[in-house]
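Structure provided below as structure tokens; questions to follow.
Missing here is one protein chain; the remaining ones are kept as they sit in the complex.
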Amino acid sequence: MVTTSIYLIPLLPLMAFAVNILFGKKVGKQASAISIASSLLSCLCALPLIVAVAGGRRFSGEWLWLNLGIDQLKFGYLIDPLAATLLFVVTIVGTLIQIYSTGYMHGDPRYSRFFAYVSLFMSAMLTLVIANNLVLFFIAWEIMGLCSYLLIGFWFEKDSAANAGLKAFLTTRIGDVCFLIGIFSLFAAIGTLEFAKFEGALKGNSHVLIPVAALLFLCGTIGKSAQFPLHVWLPDAMEGPTPVSALIHAATMVAAGVYLIARTYPVFIASPAIMPVVAIIGTITAFMAAFIALTATDIKRVLAYSTISQLGYMVTALGLGGFTAGTFHLMTHAYFKALLFLGAGSVIHGTGTQDIRNLGGIFGKMKSTAITFLIASLAIAGVPPLSGFWSKDEVLSSAFHSGNMLIYAILLLTAFMTSFYMFRLVFLTFFGKARDHQIHAHESPNSMTVPLWILAVGAALLGLPASPWLHNWFQTFLTAGHAGGEHEINRMVMASSIGVALGGILLAAVMYLWVPALAGIAGKLFRPLYWLSIHKFWIDEIYDVCLIRPFLQIGKILYKFDERAVDGCVNGTGWITLLGGKMHNWCDHYIVDGLVNFVGALTQFLSRVTRRLQTGLIQNYLLIIFLGVLILIYFEMRS
Amino acid sequence: MNSQYLSWIIFTPLAGALLILFIPRSLNYTIKWIATVTTLVVGLLTLKVCQLFDPTQAGFQLIEKCVWIPQFNVHYLLGIDGISLPMVVLTTLISILACVGSFGIKERQKEYYFLYLVLQTGMLGTFLALDLFLFYIFWELVLVPMYFLIGIWGGPRKEYAAIKFFLYTLAGSLFMLLGILALYFASTPHTFNLIELTHNSFAAGFQRIVFLALFLGFAIKVPIFPFHTWLPDAHVEAPTPISVILAGVLLKMGTYGFFRFSYPLFPEASRWFSPYLAVLAVVGIVYGGFVALAQTDFKKMVAYSSVSHMGFVLLGLAALNTNGFNGALLQMFNHGTITGGLFLLVGVLYDRAHSRDMLAFGGLGAVMPVYAGILIFFSLASLGLPGLSGFISEFLVLLGSYQFSLLWTVLAVVGIILAAAYLLIMIRKILLGKLNPKWSHLPEISLREILTLVPLMVLILIVGVYPRLILHYMTPTLSTLLQTMGGSAS
Partner (left out) sequence: MMIPLEHYLIFAATLFAIGIYGALIRRNIIGILISIELMLNAVNVNLVAFSRSTSLAPETGQVFAIFVIAVAAASVAVGLAIVIALYRVRKSVYTEDIHLLKW
């Protein structure tokens, strides 16, 4: 019974996908109902499992999928605390976002298509979460990438959306193939790809390919979780519908990269040379993305950079050995960032614009949206006792305890910037005076605001299980199977974290609420930094010049080469053969054939002479016959 | 035991072709249906053979043998094993679908279907013959109808393409003929019989020379870089169903030759040459990918993607291990279904718009949603999306080649990224973006066209989700092949 329900978790959304994609026209408006029902049911299947896992049970099962030489590749499921945490996030957030989508996507001509894709995504994400080995994990990982591609380009008539989907798929694909080679490397090193067997297989194993595999897994994470230097696709991915941004590009799929590191954590532990790399990548990403977010003016892009930054936090935490910190931040981030995106979607839905420079003063008109958005912003800024405070504090304290003060300092600075740009967003959007009077803001329908409130509850309270008030229940739950990342509460870290959060809010309030002129002055004062931020470090441009154009150029050059050189050789051979043929032809025509014609001409000449004998007069012939007979008789007589 | 299903499979199309000769040319409808029914009958026979085939056995099954030319010890020898069965199934399937896909051809239908069925006989014979002499005859038999099919029903440069195809492959197969004759005279007693030949062991130097001779014949057919330039021309000029056959079946004849003849006959030479094969494979993968990236002609892009994808087959062959072999053979099958489908889709678009220039399109996803969905499906399969068949074979090939050489694997992976790039850019150019109003009245894909594509889609999905279904037919044969070559099992 339990096993069946485990299979149903990914299969129900898959069935919803099949129904919606194949019978989209017939299903019509019911598509949303089918998708929501499927994910609600998988949520119901998952919840008892999560409770059971919390009670100390583990679930695993497998079946043979493929023979690899002497090895066998078995697919199956593994539900341990880590998977249960993610299940908790994905099923609930996923369901809520789909409910929200019914309002947001209302009246779209491709309504059923949208829900089909989302269901496929849910199915893939849930498969990824409960997968027991890397190959199944990879399969789900790629299908998620496909869904992301399809949903970013959902409004494909817009060129920007179509390009963004392409960019997202290709950028993550680079990470994905690295991940694939990483899988091969790990397989070559330890001979198994099942998560549960990693620790056993890695014990005492110092194969040279293990760090290689870890590094390549990191590349996978860099692609999927939009870490530096492959983060460029995520801001563009905001071209997709907002619920998609919330579900895929904030809460779940982009977190899969972090989940990958957490899932293969034994591999990373076993390769100490790679861990600092993980941390450094994460730190660079966290800082850089927050820095860019400072000047972004598109409400969704601010959130996108914020997502990149927060993912950087998680990666840093994992790189510094903070397994629980990273995972915990993943969970809380999923809730508050989904909430932020849905709130942003509600603003866009209500006002029709997503440029924060045109917004302002809509607090009164969109109360539910504004209040929930504010809760989420407080959570991400790290104001106690909201969830973000606890998880960010965990990350910071793991950085502090690792002894790497530079990373700690950068993360603290990033936390400051986070609270600043978030409240810049909040103040510019909801407070102050309305800047554009064309906009008539109205509150979104209940189908959108109810999920906002539910998520707000999650964003507010989910930090508590990890708080000292509940005896760090979450940490013990998660580390049951792993060597811990336990830290004593450090009052200094906590105080600094609260300090920067409040400082950021205060600065934002000063600059955007009380003394608006200050923002322009600051921009002029730090012009180089401002330029760096607003041009996003010119990374897109660098890639365009250094990678994309050369690649296309290589293609063109090789095509020329193919046409001219390779095909030229073929045609050249043909031409030479033809030339040889022509020479032979000449020879044949004038010498060989000449001889033949000569014989013919001679025969003709001779026959021209001799045919005169043939007179056509019978009597001539008869005379000759007669004379012939006479001659014969003469000779006969003689002998 | 002495069943004659294989002969029936080979000669049923020929019988159909002869029957068509007796139908007056005005009865187009009858001719079409005779051809379709013939291919369907072959399909049923193939199903029967699949049912008779014992997947656990490694050796040849359903062997048919009789003396043909006793003076030269030539036999009419047929047999099927785990290597040829997937190819026969693929040929039969593609033939049925391409035949239905041919209904759009309106001129000189009688000759078309006659040549088409003769072609099918040639292809099936190539995959089933175990006597080198017989094999060579079927191999050459394929060329003739193909030449006419491209040269008569092709595009604007059809004569050039047809002649190039014919002469190029003929030149290759002449080297192959020399190799076959060398084998005949080197064996004691003189024989063309593959099974008897494998019992001979040849000197290493001789092996290498003959390997090279056969290699030329096979390499041109695959085609392996740098022998590939006939392919884009032939593909672009050939009518759609013939492109499908060309990509789906004909290219496989080359790699099949490696599996069937080169490897078991010259184990030492194969091991000696395998690094060079790997290099050619990787060059083909990356090079084909790059060139495909530069194309603006939809069909030419698919043609070059074939060069890239067939590179994976060669890479798997060069890896000389079970995973590589499994992957290579599966990739042959998958490439047939996927690229066959892509060519059908190119044809669907070309029939409507009379253009293959990708830059001329845009936003067709809004006008032809079903077509768009199917095209995206095949593109995803081609770029190796997990869950679809292309992934499985590329995964196995790369896993195999990883055991063989890390460097080549890493380089080959670039080909996967390139595949994603050129296919998605193609989708971007054709389906996405603003709709060009010129195309706003293009009719949606018709039911007949969907019917030709659905079987392929189902197969791609099934193999992608549960590859053991087809792999368990192949694995025993391939493992045995590997053992006879003295390779490792893993």
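Some notes on this structure:
In this document, chain identifiers A and B correspond to the written order of the chains, with residue numbering beginning at 1 in each.
By definition in this document, a contact is a pair of C-beta atoms (placed from the backbone, for glycine too) under 8 Å apart; a residue touches a chain by one contact, two chains touch by 3 or more.
The structure presented is a predicted model; accordingly, all values stated were derived computationally and were not measured.
In the full assembly, the chain not pictured is in contact with A, by the touch criterion defined above.
Residue A:617 is the one among A:208, A:273, A:596 or A:617 that touches the chain missing from this view. Looking at chain A, the residues touching the absent chain are 611-612, 614-619, 622-623, 626.
Criterion: only the chains that are shown with their structure count from here on.
Chain A contributes residues 21, 64-71, 135, 138-143, 146, 149-150, 153, 156-157, 159, 162-163, 165-166, 169-170, 173-174, 177, 180-181, 184-185, 187-188, 551-552, 554-556, 558-559, 562, 566-567, 569-570, 574 to its touches with chain B in the complex.
Taken together, the chain B residues at the contact with chain A in this complex read 164, 167-168, 225-226, 228-230, 287, 290-295, 321-323, 363, 365-366, 373, 376, 380, 385-387, 391-392, 395-396, 398-399, 402-403, 409-410, 413, 416-417, 420-421, 424-425, 428, 431-435, 466-468, 471, 475, 489-490.
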